[in-house]
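Excluded from the complex is one protein chain; the other protein chains are retained at their positions.
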């Protein structure tokens, strides 16, 4: 099996699906001839031409607004927002239009658009090239939110997403675009949406994470395991709809949970996980659910490493939770 | 003391502050000659003229973007977004610009803009005239979020907001614009930001709410009190910065909490409250924090009353929490 | 770019420019007339209903009916219409039923969109009349996307998108027309310049001399047409359609008309505009003008007109009766359906919670 990094896996999924389904088109800024600022779409323009690989003017609202129209017409548009930090000019189209089309039309119209966007810190991008806005979209009924943490999932989840009937935010942790490498089947396969992945089975505490944080969690748990701890690690993969069953079963087993994300803490997705766990596993909880997150500040430049959850902070929170 | 409704209290605060401070200007759609679709700015145009009461073209991004510039120049703009549902075209200006100006400029520039906007359901407005987007803004570092539940607070909080140095979302529960009436001093007074209000002291359970929900909570608790229960009711008033101390002290006392809001449940502000309470009062909790909220669907039209938390659902949650 | 407004008819229904008079079969002329009359009478009746508290909300098109039919008539059924909330006639033209229309207004159990939206937010997929949303301008880039998709699929479908002059101030308008220009897309931007955006006068909306002039910014042709002259509108639409189907791209049409009624049933224009203004525009009434034209052509008589009125009135009454007879609201299951293609576990759970929860009197199912 070939070894790919995240970018190659995303690129492979797009190629494969564009070959399989001629309704699939990609559009965005610099994604055509240039192949995207992260090269995720490289080679597509050459293979599929300007009709299906569309370099747009600089306007996110235009990209998403027209993607909605394309989807209404029957295409399967996969727009790219160059950085998640720049998605807000399209926010109205996403939360008021894309998310509500099926509902508001009584089920008459659907807009299965998959918005791909690189997100997250770790690339010295300061606060306009590092944001993690997933909670904004999780809080918006009508959208699904998918975040892969490795090349295998990136390809399998993206293929599932493009074949899904609903609008989806497909958020790609750019920090591990090249760093995360792994075996990826060349042929067609899917990883189901709404299913979390058990990364490590354990008994003492459930660690919940997604995206780039999985790798930092891995660093942390490795040390802890050496020290004799036995954490269970779950990669959520889909934030909405959440695989509540897997999460709750695990916490009922371990009685403890630590949630990790890069986004600011207040009203982040960690808050939802924490609240949900309390509602559904209260009597099993032996410690409060701990949140290891970015801080409630804009994303800094120089102090990025201090801002982001690192292995030490995560390990510390896991240990405290176990020892609570 | 004169009796006012919410609209009159807001209008009174604007008049008072515009007389006191000539840096204060209001701008928005239909807010001038017309006095606003809810009449919140009526009379201002006549008294302060077109320079300070500005009817704008139909563009929320222009309203907030230029309000930011006005604030940078030294004015105290109080833009109105006609309905919170229409704030998204200005989302980029709010979350990427307004919220981050002080931080990103190393403290050189500040943009003390107070965005007034009617929000929430209960007026048969369907999903574009009923939304409660507070969580989007609470999750955005750099913004304060204030929501009054009665005329006295509306005036006092709005005056505090306009005099504050930070950008503020001032969200007005339009459902009780006219229904909520009460004595409001004619003269100048402020209600501090960041301080919750103890509406009813109780011993068995802490009920946390804000905006229009306070009144539904009132209905519910009234019945429960008749039935011999003793709930404590707290009006948060400011969602960010939250009066964590008051909330946590109360829950430590009662050992139980119920959170109520209209917004969708997942990743709503209730999730943050629930997570926070678990983190800070875990050992005092005798029951899981319950959330009574809108459902995770777009806001419906015909089934509005089914969607919104009502007295029965709230009372039921309180009772279950107490009896847990 | 000229300021001139293109008309075919004068206020008395005389043909000013025979060379521009579109050739329309007599039966179609009568269908168009009947359609405009239907909108006029429906608006009167529904507004009265709203005043009586039998409807939560309503919006009229009085004086702008020609834009509905002048826009919709020249299209093929396969062309897409992206309406705003003020072009119900374009749906009636394509066969939207009076009863469906009223059921939507009532949000009752037979509302085609299941009681999900406020009155006047129709959606009629079978006739390519796309779901209306309240946010102003959002439909414009979506229409561009449909046109883009048609071009990609090499079909010659055209997208017609309606919006008011207030909508031209939105960012959505700008990005949409810019995309349409860059990609040469088969879309027609139909701006109903009715002079007002709620209380905001046209002069406050832009300093551009005309709304049609804005086309220059996108490399598109812009035309100003008399929005109360259905024949003039048909004629400019025909040109725009030829352009679009011929691969030459988009057109911006500014239809100069006037909002004679209130913005909506919640609005009171007397606060912000001189009542003489709407009065003045009654003399340019699109229906009256067109009627006099038909009379001149011997296609309309006072008696036929009276007969049509009664016939339409009767149909509205029947539809209203039948709609009001629909028992109850949509079942609560509908509140959780269509958020996604399939109801996910968390929504099933919330449905159960709602079903099991006690309800306040106000909200018993």
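Letters A, B and C mark the chains as written, and numbering starts fresh at 1 in each.
Everything that follows uses one rule, which is that contacts are C-beta pairs under 8 Å (C-beta built on N, C-alpha and C of every residue); 3 or more make two chains touch, one makes a residue touch a chain.
The structure displayed is predicted, hence computed values, not measured ones.
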| item | value |
| --- | --- |
| In the full complex, displayed partners of the excluded chain | A, B, C |
| Residue of B:56, B:82 or B:250 touching the missing chain in the full complex | B:56 |
| Contact with the hidden chain (one of C:99, C:174 or C:243) | C:174 |
| Selected from A:17, A:85 or A:235 as touching the chain missing from the view | A:85 |
| Of A:19, A:124 or A:178, the residue in touch with the unshown chain | A:124 |
| Absent-chain interface as seen on chain B, which is shown | 25, 51-52, 54, 56-57, 59, 61-62, 64-75, 77, 89, 92-93, 96-97, 100-110, 141-142, 144, 164-166, 194, 241-242, 244-245 |
| Hidden partner chain, residues of chain C it touches | 1, 169-175, 178, 181-182, 184, 204-209, 213-214, 216-220 |
| Interface with the unshown chain - residue positions in chain A | 29-30, 32-35, 37, 55-59, 61-62, 85-86, 88-89, 124-129, 219, 265-266, 295-298, 300-303, 305-307, 310-313, 315-316 |
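Everything that follows uses one rule, which is that only the chains that are shown with their structure count from here on.
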| item | value |
| --- | --- |
| Distance from chain B to chain A - Cα centre to Cα centre, in angstrom | 31 |
| Of all residues in chain A, the ones touching two or more other chains | 89, 92, 96, 100, 103-104, 141-142 |
| Residues within chain C bordering two or more other chains | 111, 116-117, 121, 133, 135, 171-172, 339, 346 |
